[in-house]
Structures are given as C-alpha cells and as structure tokens.
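Presented below is the structure to which this report refers.
All protein chains but one are shown in place.
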Amino acid sequence: MLQYIARRVLMMIPTLFAISVVTFIIIQLPPGDFFTTYISNLAAMGESVDQTVVEAIKKEYGFGEPIYVQYGKWIWKIITQGDFGRSFQRGRPVTELIGDRLALTVVLSLFALIITWVIAFPIGIYSAVRQYSIGDYIFTFLGFIGLAVPSFLIALVLMYIAFKYFNQSVGGLFSPEFVDAPWNLAKLRDLLNHLWIPTIIIALEGTAGLIRVMRANLLDELHKPYYTTAKAKGLSEFQALIQYPVRVALNPWISSVGWVLPGLVSGATIISVVLSLPTTGPMQLQALLNQDMYLAGSFVLLLSALTVIGTLISDILLAWIDPRIRYQ
Amino acid sequence: MSQPTDPAAMPGQTPDITASEEAPQEVEAKIMVASQWKLIWWKFRRHKLAMISGIIVIAIYFVAAFAEFFEVFPPDQYAARYTYAPPQTIHLIDMSDGTPRLAPYVNGYKVTIDSFSLRRTFVVDPEQKIPFRFFAKGFEYKLLGIIPWDRHLIGPVNPEDPFYLLGADALGRDLLSRMIAGGRISMSIGLLGVAISLILGILLGGLSGYYGGAVDNIIQRIIEFLRSLPTIPLWMSLAAALPITWPPLYVYFGITIILSFIGWTGLARVVRGRFLALREEDFVLAARLDGAPQIYLIMRHMVPSFLSHIIASITLAIPGMILSETALSFLGLGLRPPVVSWGVLLQDAQNIRAVSTAPWLLIPGLAVVIAVLSLNFLGDGLRDAADPYGR
Partner (left out) sequence: MASDDKLIEVKNLKTHFFLDQGVVKAVDGVDFEIRRGETLCIVGESGCGKSITARSIMQIVDPPGRIVSGEILLHRRIAGDSGGQVEDVIDLAKLGPNSREIRSIRGKEVAMIFQEPMTSLSPVHTIGHQISQAITLHNKVTKAEARQQTIETLRLVGLPKPELRVDSYPFQLSGGMRQRAMIAMALSCHPNLLIADEPTTALDVTTQAQILDLMLGLQEKLGMAIMFITHDLGVVAEIADRVAVMYLGLVVESGDVYTIFSEPKHPYTRALLRSIPQVGGKVRQRLDSIRGMVPDPYNRPQGCPFHTRCTEKIAGLCNRVLPERVTIGEGHEVRCLLYSDRGDIA
C-alpha cells in the first residue's frame, strides 16, 4: 500500500511540471500584458513613473528576457518561497489576495457539498431500488431539469423571485452595515442569514448529476447475485442493500470524489458572479478579463494542482476501500 | 386413483404433426430477419419522450437554418423609443365591431412616466391595434445565404409599428428576432464543437484501439493529462486569451475549438473502449473464423454495433457544448456582441436591476433549457435503443 502511494506520488511530479508549463503558456498567450498596459496608462496620464521601480519589477519577473527564463523565475519563486507573484491591478501579492477569500469560499463550498450529498444519495438509492416507480419518474425528471438548466439561470430566477416577491436582495454575503464591521456574533448571524440561499443554489448544481450517477451505479449492482445471497442469509432488505450493493456502488463515486478538492477552492464561479459573492471565483474572472496574469495564472495552477492531488486522494481511497485494487 | 395405462399399448396415439405448431417458429423467424437499424428504430419508437424530443430538436435546427425567415426584424435593429417594451399578447380575433372577425392584431403601448422614479414605463393600450399578418413583407435577406427574399413568417402590416412578441431589450431590439438569431449560433456551436471532438476522438481513439501498444500508451497518457486539468478554469483562461481585436467569426471558431479541446477525450475513450470490447466479441471472432475479410468484418459487423453508440454519445455531448458556450458568453469570456447567441443575450440579464425591470430578458434561458432537455432526452432514447438486444 505504501509502495503504491509512493509510486503514485512520484508519477504526479511530471504531471505537475506539465501543468505548470501549460499554465505559463496560457497566461502568456494574450498579446501584451497588464504590466505593460499599466505602465503605459500611467505614462499617458502624465504621471511620473519611477524608472528604477519599473526596472526593478522588470528584472524581478524577467520581462523582456527569453520566455524560458521568465518561466524559470516564476516557478522557482513558487517552489522555494511560495510566492505566486503580484496582482498588478490590485497591487498586492497574489497569495494575500487569494488567502483573503479562501476561508469563506471553502466554508461555502463545503456546506454546499454536504447538502448535495445529503440530498443526492438517498434519492439516488431510492430511485434505483424503486426503479420505474412514480417517485423515480419524478426524481428522474427533476434531475433532467437540473442538468438542463444552467446554474446561473437558477440563481438569476431565484434572485428575481426573492427581489420581486420577498423584497430581499440576495447578492453578497453581508448586509451593508456589516461589510466592514469586525467579527462578532451579530455579523456571524448576518452571514448565516445570507449564506443559506447561495449555499442551496450551489448545492443544487451538483445534485442532479450525483443522483443520476448513484442511480445508474446502484442499478448495475442490484441485479448481482451477491445481493440475493445477502438476503438469503437472513439480512433484512435494508441491511442487505446498504451493506452490499450500495457499498459497491459507491466505488465509482469514490474514484472521482477527489475532484471536489479544486471545487472547494474555486467555489461555484458562475453562481458567485451572479450573486456577487466575495469568493475566489469572481476574482478569478476579473483577473482573466483584465489579463492580470499572475493572479489568473496562479488560479489555474492552483486548481490544476489540486485536481491532480484530488485524483491521487481518490485513488488512495479507492485502493483502501476496494480490495480488488489493493491486491492487484 | 385413476387407472394407469401403458402408452405402448395404444398404437393409435403415435405422433401426429399438425400445422398449428409451426406457427410460433414463423413469428420467430420474422423477428430474426429484421435488420439492426430496424430493431433500433422499433425500440426508439417506443420511447415516447425521446420521439417528442427528437421532433423538437429537428424543429429547433430547422428554425436555426432558416432563421431570417422566422425573424421579425433584423436582430440588431434598435429603436430607442421602445427601451424595455414588454411582450405583447397576440389577439387573433377582433371583437371591436361586435361581431368576431379574423383579424390578428396586438395592442400598442402607452408610455407613462413615473413621477417618483422618473422612469418610463409601458402600459398596454387597448385602443391601439397593430395588425399583423403571416408571410409579411419585411427586411430583405438571403435564404440559406443564397435565395433573396423579403417574406417573414410573421410581421406587422406596417413595418414601422412596434411589434415585440417577447418584448424588447435595453436598446429596443426585438427579443424574439434576437433569440432566433442566437439559436443559430448556439445550436451550431454545439454541432460544430461535437463534430471537431468527434473527428479528434475517432481518429485518436481509433488509432489507440486499433494499434494498441506504444501508440495506445502515448494517446492514453495525453488523454489522462488533459482530463487531469480542471475544465472550467482552463476554458475560462483559454477563452480570455482570445484577442479582443479578433473579428466575430474568428472568436466563434476559437470558442468552438476551445470547447471541443476538452470534449474529444470523452469521445475518444468511448471509441477506444468499444473498439477493444468488440475485438473480443464472440460474433467478431466467429466471423473471423468464418474467413470474412478484414474490411467486411469491420464494416458489416463492427461499425453497426458501434455507430449507434457513437450517435448516442454525440447527441449527449451537444447539450454540454451549448451549456458551456452559454456560460462562457454569459460571463463575458465567450462570444461578444455584435454576435448574438443565447449566452450573449442572457448577459443582458446579468444584474438584478435589468431582470426586475425586464424579466422577459430571461426568456433566452428557456430556449437553452428546452434545447438542452430535448437533446438529452433524445440522446437517452438513442442510447437505450442503440443496444436493441439489451433489456
């Protein structure tokens, strides 16, 4: 088992390297960059630009040097100092900017994830066990709708309903009076009041898909003879179901559960934009739109790395839980 | 107890064959003769929802192909007087004379200015009647880009009259016309994107499955790498990297290629998986042992049992593309005005102010939902039917 993990970790290194190269290429793709634009804008407005500062920055990031030197400087700083560079637009280090929003994003995503699981698993199991029942048809239909309606549309419609009929604004996570207030109990309560609608909207996004996956996986297992064996042993239908087919049907889900990791950090980007939540998603979008390259690139790099790590976690979990893989 | 009798003592009861017992075999024979495509069609036809969805999908693509004919006004024609004009209701029968007569019309607008917020609001004016007709003369266009014409399915008798069946946007443009124009872009991006994915997928997946060994290994590693990248951030950054200066057509193709860049890996896996599985199938082995030539083997036995799955897979892949385009354009990373797509139209509804003044701006979302739902149901039906021998 340890050997297996060690091998998988070693295999991650070339992948991470390839990801960092791809990321760097992506952030270099747009012609021009924010820094140059920024400098020329300042100059155009007649502000004096301290040439020594410009030169220092240029040197620090290797602007004007060959692209592999720029890449080298960029990645070296990340590995040795955890320094992802600066956001030129916001004038602050990338790590600080992301750090500001990370905690809230993770809390929000985690709650949403738990809600998704709590809703999707029982419904998926129910739908499979009572296949073609009225309940199954209703959930399947709702699931289809859930897959077909873009999540931002649901957010928009709910926002409209809340605004029109309840006269409540849904955007943001704090009431205006609490935005800059220090943390206290009232602010926490205010946060929770604002948190539940976005949480549910984000949770609904993944629910339909998970219900379908769970239903399909379980249907494959329900007709396997070992379920009959378990019932023939004298287990009740429920015990037999949970301990055998459901247990096996979870494996494909476990094999992709690691991918929630990048999701936790990126939050639901599109919904966050619509609901103007102070999560990392909208910041990433802004960075991309403004070609704030270090900030945008850091996001891509961070999320890709988390995807790879998530896959590793999934594989380890799967090996731990499924003896067929462990003993290969 | 009844008397046991020995059958040997009853020579009269020896076998007799009647014609009636041959009947079931004939029925069986008929079933066996039906071709695979026929079986697929029979099975698909039983799936009512998929049938209806198929008709809707065809209808949507029909409207998209002849978009100009269905549009009322050119999609970019603006009329500042009618900013956020609400949708009008169609009246087919005019009752004003006391006797009903067939004269389709819509009511015009009265503008009132809210004294408090100083906002212009439109009120339906029952006095004003704007007659409209079918096959009305309107702006000139080229049907399918070739045939010059000026007729439209529906249009006001007087082209200067306001005629907004689904309302107007901030610039007084007709939402219905824009939605139809957007449908052409959104639906074709799905189709084109899947086509590119399919070519890549079949090419690389087929190579991978056919040659195996080192080729398979390299292609599989590439696929694994691409799949280990997070989709949404990658899409977003690639889309953001498209130069703003590009003309709309370039952006359109750029976005399509970006969308299929990730999509092909899934299809490649399906193709490779089917190829590998089929190579091992008994009926392929049987045909090979029968001495069937390679090309006959592939065309007659492998492709049919494969094509149905591929068709189902691509049908299920199109809605994903449509949704991705919509999301990217909605965020401002995808298509940009003046190109009109459903995502671009929904961008107008991004803030709560716009949505609360003009909720009809959300209607393009309904078009997305209907298109995606029908494609999904159609694909599901096709997938179930693709394996006619299954349960």
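Letters A and B name the chains as they come in the text, with residue numbers starting at 1 for each one.
One rule holds for everything that comes next: contacts are C-beta pairs under 8 Å (C-beta built on N, C-alpha and C of every residue); 3 or more make two chains touch, one makes a residue touch a chain.
For clarity, every value in this text was computed on a predicted model and none was experimentally measured.
Across A:Ile78, A:Ile123 or A:Ala230, the single residue that touches the chain missing here is A:Ala230. Touching the omitted chain from subunit A are residues 223-226, 228-237, 244, 247-248, 251, 321-324, 327.
As a working rule, only the chains that are shown with their structure count from here on.
Of all the residues in subunit A, the ones that touch subunit B in their complex are 15, 18-19, 22, 26-27, 29-31, 144-145, 147-150, 152-153, 156-157, 159-160, 163-164, 169-171, 262, 266, 269-270, 273-274, 284-285, 288-289, 291, 296, 299-300, 303-304, 306-308, 311.
Listing the residues of subunit B that touch subunit A in their complex gives 225, 228-230, 232-234, 236-238, 240-241, 243, 319, 323, 326-327, 330-333, 346, 349-350, 352, 355-356, 359, 362, 365, 368-369, 372-373, 376-377.
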